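All remarks here apply to the structure that follows.
Missing here: one protein chain of the complex. Every other protein chain is in place.
Every chain is named by a letter (A and B) in the order it is written, and numbering of its residues begins at 1.
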Amino acid sequence: MATTAESIAMPGASAKKPKDLHEHLMLDPRPRGEMNAMVMESMHTTSKKFWGVVVFLALTILFALLGAWGYMIAEGMGVTGLTRPEYWGIFIVDMVFWIGISHAGTFISALLRVMKYEIRRPFTRAAELMTTFGLIQAAICIFLHLGRVWLAYWLVPYPNGRAIWPNFHSPLMWDFMAITTYVIASTMYLFMPLIPDLAMARDRSTGWRLGLYRLISLGFTGKAAEWKFLKTAMNIFAFAIIPVMFSVHTVVSWDFAMSTRPGWNSTIFGPYFVIGALHSGIAAVMIVLFMIRSTMKNMKYFIRPEHFEFLGKLSLIISMAWAYFFFNDYLVPWYGGNKFEQLLLDFHSHGPFAWVWVSMLICNILIPWMILWNKKWRKTPWLMLVVGIVINIGMWIERFVIIPVSLTITRMPFTWRLYHPSIEIPLTIGTFALFMLLYLLASRLIPLVPVWEVQEGQSAHIVRKVGKAMVTSVSNVD
Amino acid sequence: MADTLTLLALFADIDPTVDAIDKLHSMGITDEKMDVISGIPFNEEVLGRPDIPTFIPRLAMGGAMIGFIVALFLIFGIPGLYPLNVGGQPVFPIPPFIIIAFELTMLGLMGTAFVGLFLAGHLPTYEPKLYVPELSDGKIALVFPCSVEQQAEFVDAMQSLGAEQVRPVEAKTL
Partner (left out) sequence: MSGAKSKNTPSKWGMVIDQDLCTGCQACVAACVMENNISSIGEQDVSVGRSMQWIHTERFWTGQYPDVSTIFQPILCQQCGNAPCETTCPVYASVHSDSEQINLQIYNRCVGTRYCANNCPYQVRVFNWRDWPRPVPWNNQLNPDVTVRRRGVMEKCMFCIQRIRRAELTAQSEGRQVRDGEVEPACVQACPAYAIVFGRLDDPASQVSQLVKNGRAYRMLEELDTQPKVYYLTGDSNHGHNG
C-alpha cells in the first residue's frame, strides 16, 4: 500500500501530459491514523452557525410538523386541502418522494458493493443514512395521512382482542409489510459497517462520547473472526436488500396501479416508480455530498469531484431511463383511446396544472440532459448541487402530477374539482426539516465516512505502467 | 507449569504480519492459540490461516424459512380463522401471498443474518479485552500466549520480522 503514492506522479516524457492520478481518492492514500483524525475532527467541529441551524430546524419541526400535526389530529383532516375526489394529496406525494430518496442509499451501498465499484467507498455511509432518515419521513407521512392516526397499529398483524387481522388483499398491507421490511433491513445494513468505525471513534473519545461509542460499538475489536462474521453478514445483506429495494417502490406504485382509476391502472408503474425513485435518490446523494463537502471539515479529501462525476453519469443514465418509462406511460393511454384516460392526458398537458406538468419534464429531462453530458460540468460540485435540487423538484412534481392532479379526473365528471393544498405545505416543510436535523445531528455523532472501507480500498489499489500510460489496477482481495 | 503471559506484536503492514504468523507456527504457537486483530479486514487466505467456520448463512436460511412460514400463516391461516369476502376475491389469494411471502422471507433472512452476527461474534461484550487503540489506526496485531521464560525469545523473533512493538498485554476495558 505504500507503493502507490510515489509512483503515480511519474513525470512522463511523452507529448501528452500524464494524468494526475492523485485526484482519485483511492490513489491518494493517507495513513489510516491521519484519516481517523480527520474524520474525528469533522465530527467534533461545530460552529455557532451549526447550532443556529439546529435550533432553527428544531423550531421549524416544533411548529410546522408537531404543532400543525397536533392541530390536524385535533380538528380532523378537514384542515387539509383534501376533498372529493382528491382523497390522497401531498401526504402521499411526500411519502412516495421520501421512499424514493431512501432508494439511493441502498442502491449505492448495496448494488455498488456487490458490483465492486470502488468509487462507492467514501460515500456509502452518507447514502445509507439518507435511506434510514428518508424512511422515517416516509413513515411520518403515512401517519400524517391517516384519518385516525391513533389507530394506526391496527395495520400490524398480531393476535388481538379485536379478533380481526389486517386484510392482505389490500395493496396498503403489502406496502406496510414492504416498508417495514425495508426500514428494519436498511437500519441494520446501516449499522453493520458502522461498527468498526464506532470502535475507531471509541478509541479516540473521552467523556460522554466514550460512553456512547463504547456502548454502540458493542465491544468490537477487529479480530479476524469478527471481521469474517461482519463481512459474511454484510454480504448476505448486500445481495438480499437489492430485491427488497426494488420491491418496496414497486409495491408503492401498486397502491396506485391496483386501483380502477384512469391513469393509475397501469402495468408500467412498477419499474417507472423504481426508476423515478433512483432518479430523485441519486440526485439527493449529490445534494448531501455537496453539503458534507462544503460544510464539514476535512471532507474535501474524502468527497471529490470524481464522485460527483460518477453520480452525474449515473444520474444521466437514470434520467434517460425515466424519460423512456414516462414516454411509455404516456403513449399507451394516448394511443388506447380510453375516454377518461384521454381526458386525463389532456388535463395534464392543457389543464390548470399544465405548468406543473411541463416543469416536471424540464426538471427531470431537459436540465439534466443539458448539463450532465459534459464531464467538466459533472466534476463541478456546485453545478451538481443545482442539478440535484432541480431533479428533486422535478421528481416531487412527478408524484404530485400522478397523485392529486390525476385524481381530479374521475369517471363521475360532476365530482371534478381542483386540489388546493393548505396545511400540507407546513407539514411537508416539517418533514424536510426533520430529515435535515437528523442528518445534521448524525453527522456529528457517527463517522460519516467509513474509514476502514476507504483504507481497505486504498490498500487494494496500485498503479501500473502500460506502455507509456499509468493505469490503475485493483486487487481483488476482499 | 510456568507463569504465562499474553504478548501482543504490532505490525504496520500485512506482509511482515504473515511472516510472523509463520514464525509463530514454527515456534509452536498453533492457529487456535493466536489471534489476529486488525483495523481493516483480511481474509483467511491473505493471512494463511485456516478457514473460520461460520453458521451465519445457515442461520439466515433458517430465518428465511421462518419468514416464509409466517407468510403462509398470514395468507392461508388467518382467512381460515376469519373468512371475509372482499370484492369477490378468493378468500385464499395466491398473488398477494407471493408479495407477502417475499417480504417476510427477506425480513427473516436479513433479520437472522443480523442476529447471527451478534451470536457468532459474541457481541455485544463489554468485558475487558486484549486490545490496543493503535489497531484502529490500521495496525495489525498478533496476540499469543507465551511463558515468562520464553518472552525474550518471542520478542526478538517478532522484532526481527519488523514488529513495531512487542509487549505483554492484559485485558482492559475498552
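Here are a few things to note about the model shown:
Quick note on the criterion: a residue touches a chain if its C-beta (ideal position, glycine included) is under 8 Å from a C-beta of that chain, and two chains touch if they have at least 3 such contacts.
Keep in mind that what you see is a predicted model, and the values were worked out from it rather than measured.
Here the missing chain is touched by one residue of A:Tyr87, A:Trp369 or A:Trp382, and it is A:Tyr87.
Touch with the chain omitted from the figure is made, among A:Ser205, A:Asn364, A:Thr410 or A:Thr428, by A:Thr410. Remark: the omitted chain is touched by one listed residue; of A:Phe56, A:Tyr117 or A:Trp154 this is A:Trp154. Which of A:Pro29, A:Pro171 or A:Pro333 touches the hidden chain is settled by the complete complex: it is A:Pro171.
Those residues of chain A that touch the chain absent from the view are 75-79, 81-85, 87-88, 145-149, 151-152, 154-155, 162, 164, 166-167, 169-173, 176, 255, 258-261, 407, 410-412, 414-415, 417, 420.
With the whole complex as reference, residues 84-90, 93, 95 of chain B touch the missing chain.
Assume only the chains that are shown with their structure count from here on.
Our note on geometry: chain A versus chain B, Cα centroid distance of 29 Å, whole angstroms.
Contact residues on chain A toward chain B in their complex (touch as defined above): 1-2, 31-33, 36, 157, 163-165, 167-169, 173-174, 177-178, 180-181, 184-185, 188-189, 192, 196, 199-200, 202-204, 214-215, 217-233, 236-237, 240-241, 243-244, 247, 251, 452, 455-456, 459, 477-478. Contacts from chain B toward chain A in the complex involve residues 13, 35-44, 46-47, 49, 52, 54, 56-57, 60, 74-75, 78, 81-82, 84, 86-87, 89, 93, 96-97, 99-100, 102-104, 106-107, 109-111, 113-114, 116-118, 120-121, 123-127, 129-131, 133, 135-138, 174.
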